[in-house]
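Since the structure comes first, as structure tokens, the remarks are kept for the end.
Only one protein chain is missing from this complex, and each of the others stays in its spot.
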Amino acid sequence: MMPELGKYAGTVLSSYAVSLVLIVLLIVVSVLRSRRIKAELQRIEERQKKNG
Amino acid sequence: MELTASDLTVARGGVPVLDGVSFALAPGRALVLRGPNGAGKTTLLRTVAGLQPAMAGEVSGAGERIAYAGHADGLKSMLSVAENLQFWARVFGTEGIGSALSAFNLDALEDRLAGTLSAGQKRRLGLARLMVTGRPVWVLDEPTVSLDTASVALFAEAVRAHLGQGGSALMATHIDLGIPEADDFDVTPYRATPRAALRDEAFL
Amino acid sequence: MSIWEYANPVKFIRTADVLLPWVTVAAVICLVTGLVWGFFFTPEDFRQGSTVKIIYLHVPAAMMAINAWLMMLIASLIWIVRRHHVSALAARAAAPIGATMTVIGLVTGAIWGQPMWGTWWAWDPRLTVFLILFLFYLGYMALWEAIEDDDTAADLTSILCLVGSVFALLSRYAVQFWNQGLHQGSSVLRAGAVTGVDTTEKVSNVYFMPLLVSGIGFVLLFLALVLLRTQTEIRARRSRALLARERSA
Partner (left out) sequence: MIALLTRDLRLAVRAGGGFGLGLAFFLIVTVLVPFGVGPQTGLLTRIAPGILWIGALLACLLSLDRIFALDWEDGSLDLLATAPLPMEGIVSVKALAHWITTGLPLVLAAPALGVLLNLAGPGYLWLFVSLALGTPALSVIGTFGAALTVGLKRGGLLMSLLVLPLYVPTLIFGAEVARRGAEGLAVQTPLLMLAGISFGVAALLPFASAAVLRINLR
């Protein structure tokens, strides 16, 4: 399955690894922050609704 | 030309503090804003002086006719008393600082560095600055803070002289200024109903 | 029905909620297709060997690094002219994405440069410009973080973005003047140049299609992230607004 990368295997693989790690990191951070802020907003909204 | 505020709404940090304020200040008159701390007197004065935009309403007869003095005196401690005054006189394109010095009893201190003055002396120098601006409308925020009785009397005298020349003064304070002929204007009834800042409205 | 309706935060959040799954799915499909196609099913270049496979990351990332800044510039202009809050928040949301894309472009470029030029880093004009662009992103984000008042922060960062754009462009010409560089010619629509094949040859070669798909994938990924992050910024802003109202009441 793995294509023959020849003497540049390390170069190509590390490029892909670094890029994918960075992209995944960005996505994870964005999603986690989105969830946190969403929950926080919901809490505030519900509390304010309860208190009138 | 009189200074008028019509239906003015002023905001601090985007949150309205005073709503629908209207007043007129004719030449030769003084108006004293009164109200508890945090009522919005400073915000109103800064708005009238054009340092911040009004949320609603209009101010007319202000702009280039106003000399503003806030909490800070804007003095340079490394310049002498005379140099501080001369600087502002030149900025405002007027001449002669003698009368301003004597009005606030600063003649003897003329060559002292402003940094070496006491708090009350600094305040007097800050007020003397008003006289060299040559502007007809004085907008003063707590002008008599840290002044002793004698200095308050000097200040009252200076304001009276200014009014006598057809000037006017808008002041905020909660202590007696010794200017009985000034009109009082209580800002408490204009307190804005608690509501969100205008710029937050889109998010509510 | 005007486009400015989407400048309403609530409307934006609702629309983004509808769009987000579709954009995400499309982004994943394009990215996976483009990268798998490129990584597994393209031949080696006769001169660069297998390193040519880096192109499917390097070029789209570099492209998005610039496009993200352009999007921020447009959003800043909209904020200054029309004062739509969503626009300012979208610019704020895009900055970290652009910065990440810049880093990817730089890192893949450096890794690629090692076997090709024999050095990790060369002060090549193209690389240098991206380094400077990264500094601009850092400054822009730091300014957003430093200012507490939301509208003041939006105003100041917008002006910084405008001024920064002019200076980034100036830097580009300055850097080109300063060093002619090792970097090959721009490659997006002339993929032939990358492979060393005569550039006049037709663009339809084996490297171009996967590159195109991967590029579309990066655009969609950027879009999805901007939608998500802008939603987050709007919600955070709404939380602050609600708390402020609570305090003042």
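Read from first to last, the chains carry the letters A, B and C; within each, the first residue is number 1.
Definition applied: a residue touches a chain if its C-beta (ideal position, glycine included) is under 8 Å from a C-beta of that chain, and two chains touch if they have at least 3 such contacts.
Keep in mind that this is a model prediction, so the values were computed, not measured.
Every visible chain touched by the undisplayed chain in the complete complex is listed here: B, C. The residue from B:51, B:145 or B:175 that touches the chain not shown here is B:51. Here one chain is not drawn; of C:10, C:138 or C:243, the residue touching it is C:138. One chain of the complex is left out; on subunit C, the residues touching it are 132, 135-136, 138-139, 142-143, 146-147, 152, 155-156, 159-160, 162-164, 167-168, 170-171, 173-175, 177-178. Across the interface with the omitted chain, subunit B contributes residues 49-53, 64, 66-79, 83, 87-88, 90-93, 129.
Heads up, the rule we're going with is that only the chains that are shown with their structure count from here on.
Ranking every chain by how far its Cα centroid lies from the centroid of subunit A, the top place goes to B.
Each chain gets a centre from the mean of its Cα atoms; for subunit B and subunit C, those two points are 50 Å apart. Averaging C-alpha coordinates per chain places the centre of subunit A 16 Å away from that of subunit C. In subunit B, no residue touches two or more other chains.
Note for the complex: subunit A touches subunit C at residues 1, 3-9, 11-12, 14-16, 18-19, 22-23, 25-27, 30-31, 33-34, 37-38, 40-41, 44-45, 48.
The residues of subunit C lying in touch with subunit B in their complex are 8-9, 85, 149-151, 234, 237-238, 240-242, 244-245, 248-249.
Residues 35, 39-40, 44, 49-51, 53-54, 57-58, 61, 96-97, 100, 103-104, 107-108, 111-112, 114-115, 221, 225, 228-229, 231-232, 235-236, 238-239, 242-243, 246 of subunit C are the ones that touch subunit A when the two sit in their complex.
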